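Yeah, one chain of the complex is gone here, protein chain that is, but the others are all in their spots.
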Amino acid sequence: MNDTTKTGAPEAGVAAMDVADWWRTEIIDMAPGAIRVRGRPIEELIGNVTFPQMIWLMLRGELPGASAAKLLEAALVAAVDHGPQAPSIAAARMAVTCGLPLNGALASAVNMLDDVHGGAGEQAVELYGLIDDAGGPEATEACLERWTTERSAFIPGFGHRFHKPVDPRAPRLLGLVDAAALEGVCTGRFAAIGRAVETTLLARKGRPVPMNIDGATAVIFAELGFPPPLARGLFCLSRSVGILAHAFEQMGQGGRNKGPTPPRYRWTYNGPNPIETDDAG
Amino acid sequence: MNDTTKTGAPEAGVAAMDVADWWRTEIIDMAPGAIRVRGRPIEELIGNVTFPQMIWLMLRGELPGASAAKLLEAALVAAVDHGPQAPSIAAARMAVTCGLPLNGALASAVNMLDDVHGGAGEQAVELYGLIDDAGGPEATEACLERWTTERSAFIPGFGHRFHKPVDPRAPRLLGLVDAAALEGVCTGRFAAIGRAVETTLLARKGRPVPMNIDGATAVIFAELGFPPPLARGLFCLSRSVGILAHAFEQMGQGGRNKGPTPPRYRWTYNGPNPIETDDAG
Amino acid sequence: MNDTTKTGAPEAGVAAMDVADWWRTEIIDMAPGAIRVRGRPIEELIGNVTFPQMIWLMLRGELPGASAAKLLEAALVAAVDHGPQAPSIAAARMAVTCGLPLNGALASAVNMLDDVHGGAGEQAVELYGLIDDAGGPEATEACLERWTTERSAFIPGFGHRFHKPVDPRAPRLLGLVDAAALEGVCTGRFAAIGRAVETTLLARKGRPVPMNIDGATAVIFAELGFPPPLARGLFCLSRSVGILAHAFEQMGQGGRNKGPTPPRYRWTYNGPNPIETDDAG
Partner (left out) sequence: MNDTTKTGAPEAGVAAMDVADWWRTEIIDMAPGAIRVRGRPIEELIGNVTFPQMIWLMLRGELPGASAAKLLEAALVAAVDHGPQAPSIAAARMAVTCGLPLNGALASAVNMLDDVHGGAGEQAVELYGLIDDAGGPEATEACLERWTTERSAFIPGFGHRFHKPVDPRAPRLLGLVDAAALEGVCTGRFAAIGRAVETTLLARKGRPVPMNIDGATAVIFAELGFPPPLARGLFCLSRSVGILAHAFEQMGQGGRNKGPTPPRYRWTYNGPNPIETDDAG
């Protein structure tokens, strides 16, 4: 009664349409016994396209050629893991010791791939795009200046606190881009831009600030035409593999409520009225 | 066309009702300019009920008396924090250094309050309920036996790896339950059951396995009639305060992608083909 | 001194220190059998402070007076729920039908209280602070101009797509601020600023754009001296109550993998090569 009035009594067809229209997608269509993804029957995709091709199809609506998909695949392979010092990996390992199943461990961990931990690739694609729009490699210095002023003191995708002087993934990935550019799979202009950033930073700082995994995968994503947010999304997919592997390994190791450091180190308390030894039981 | 056919063309009133009915609740009713929670206008609650009373009203549909709400409040106050060695707290602190805002840090952290980290209170309410159903304190030994056989080697709510011999929160909370029982706010029978578990475990193990925060808050939740899952839910609310405080403090301390231990300790690699020192760049 | 000894050193002192120091806090100190929060023994807080006082103590390091805590409490009570149309509430209800326990439902839902859904309070505290720094209510128009230009077309904390012309929570909360200001608990200057924003928007738009729950709680948070990020944090605490209540209610209702709308409405597919009715089995 009450509820009818509250919701109004929409007319037949209208009601059906506005509800069905509330969720709209170009990604998937279904009928009983039939699933089409981006217009393609699922059973024709299964067994016939690679997982990276499927990822591309889902995200962009078209199937990439084999070589382009291979380049994407290299980026996905490269970023799977960086060990338990990465907060996301540590969180996933802690999570399973708290009782979470793998989906929950993934959730807590992938959530952490935010602006600082997982956003560098996205930002690097943006930066490369800025430089490209401004005319390419020669515009690098000016664009870096602008980035520093308008966006952040951090140049995304360059420098590594651990891998010095070289992040071993970067030259390998750039080599693959060069090969793909020779093949005509991509233009290679974002590889040139990435290298120009590296050169400029070296000159600016007087020491190498080498391209890291985010800078290198961003070259690939930019070469392949992925918009910036998908660079973050693809990194999340890739790193999910490492998160999963570590969470599963920790399940095997056991442990309950595993903290960040061995318990006896505890933490430093800097606040008022600390507990004196004699106070404690 | 296509879509109409797919969804069928529901008749007017029907369509409205099945959509509006899809989400049903006894918790909240709204109209433009009006909000009623459990049948009470929100503006009459604001400023007139305490936050614990509101929590109780939302979860259970009725407003508790002041004394019962005070007992709930004591449990909520007691469990807010246990320091950065708790995986949830560590995760929240890591999360903000990855770029997450406070909602995101809360999410990654609260997620970890699962069966092992946050489920002990829920399990303790279940255990107390079992004992109560079996006749009360005298049934303790038999029920613990059954619990160990059917559920888990861990007796939820008892023992602490750090607070030995006593978790300072437990006796204080039990004292409040005793006082409330004298006042007639609750019966005190779950306090008796909790103490019987403690006594039985001491006899069984030959050493104290004292009631911990989960065991003590579970006594309160059971005394107040909360079903087991809400013991976990209420613990999550309480611990959210600590998670928030630590996440915010870490924001002030700064840091980027803070790992679990200082970076130079790294981790121990036990797998095949380790990197020899000479191998590294 | 004290701390060196704590952990010894790989090169003794050094290692010990850097590990224990890796996690530093002014919030909590512990020793076996002893917990102090912000320097106060936990057993003295339990039963003696209200939950809102504990929240304040944890977040800010000091215990508020009873009247200030009451004002905070009113804000916490006001924002607990806005029904299943709120994406966070819907997500929590879906989550339990996917098998998640309450901690997991809270996590998926609280995560959604991001910039758009949960950030308005934080932004409103910032906006009020801007106006206050610029001289108070008379600076409102200029500051709104600046906000629109530099930050967003959305004025945070004002306007509501459902509660027209008035969000019933706002005048009630402002009344409590006025009373508290008379008592000297706060100055009332952010209430004046909030009202000035409302007046200015009415003049600007030629129709009421009334203060909503975020705008009103932000007045309280600003009056009480909470920094902007904690406005979001406190909103998360408050809304967690509603999330929990709805998730628990849904557990009772049952359902498996409950989708957003009744299944027969499904969604509208706008992509290539749709499935024709005759195609389907």
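Letters A, B and C name the chains as they come in the text, with residue numbers starting at 1 for each one.
The rule we apply is simple: a contact is a pair of C-beta atoms (placed from the backbone, for glycine too) under 8 Å apart; a residue touches a chain by one contact, two chains touch by 3 or more.
Since the structure is predicted, the reported quantities are computational estimates derived from the model, not experimental observations.
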Of the residues listed, B:Ala31, B:Ala66 or B:Leu182, which one is in contact with the missing chain? B:Ala31
Among B:Thr140, B:Thr200 or B:Thr261, single out the residue that touches the unshown chain. B:Thr261
Looking at the full complex, which residue from C:Gly39, C:Pro84 or C:Gly242 touches the chain that isn't shown here? C:Pro84
Provide the residue numbers of chain C that touch the chain removed from this figure. 1-3, 5-12, 15-16, 19-20, 31, 83-88, 90-91, 94-95, 97-100, 104, 107-109, 111-119, 161-162, 164-166, 256-261, 263, 266-267, 281
Contacts of chain A with the missing chain: which residues? 2-3, 5-8, 10, 18-19, 22-28, 30, 32-35, 37, 41-43, 45-47, 49-52, 54-55, 58-59, 70, 73-74, 76-78, 80-85, 90, 93, 101-104, 106-108, 110-115, 118-119, 162-169, 171-173, 175-176, 229-230, 232-233, 236-237, 240-242, 244-249, 251, 253, 261-262, 264-266, 274-277, 280
Considering the whole complex, not just the chains shown, which residues of chain B touch the missing one? 16, 19-34, 36, 38-40, 61, 100, 104, 107-108, 111, 260-262, 265-275, 277, 279-281
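The rule is short, and it goes like this: only the chains that are shown with their structure count from here on.
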Which chain lies the greatest distance away from chain C when centres are computed from Cα atoms alone? A
If you average the C-alpha positions per chain, which one ends up nearest the average over all of them? C
Could you give the separation in Å between the centres of chain A and chain B, each centre being the mean of its C-alpha atoms? 32
Rounded to the nearest Å, the gap separating the Cα centres of chain B and chain C is 19
Which integer distance in Å separates the CA centroid of chain A from that of chain C? 27
Flagged in chain B as touching 2+ other chains are 3, 6-8, 10, 19, 83-85, 90, 104, 107-108, 111-115, 118-119, 162, 164-166, 261
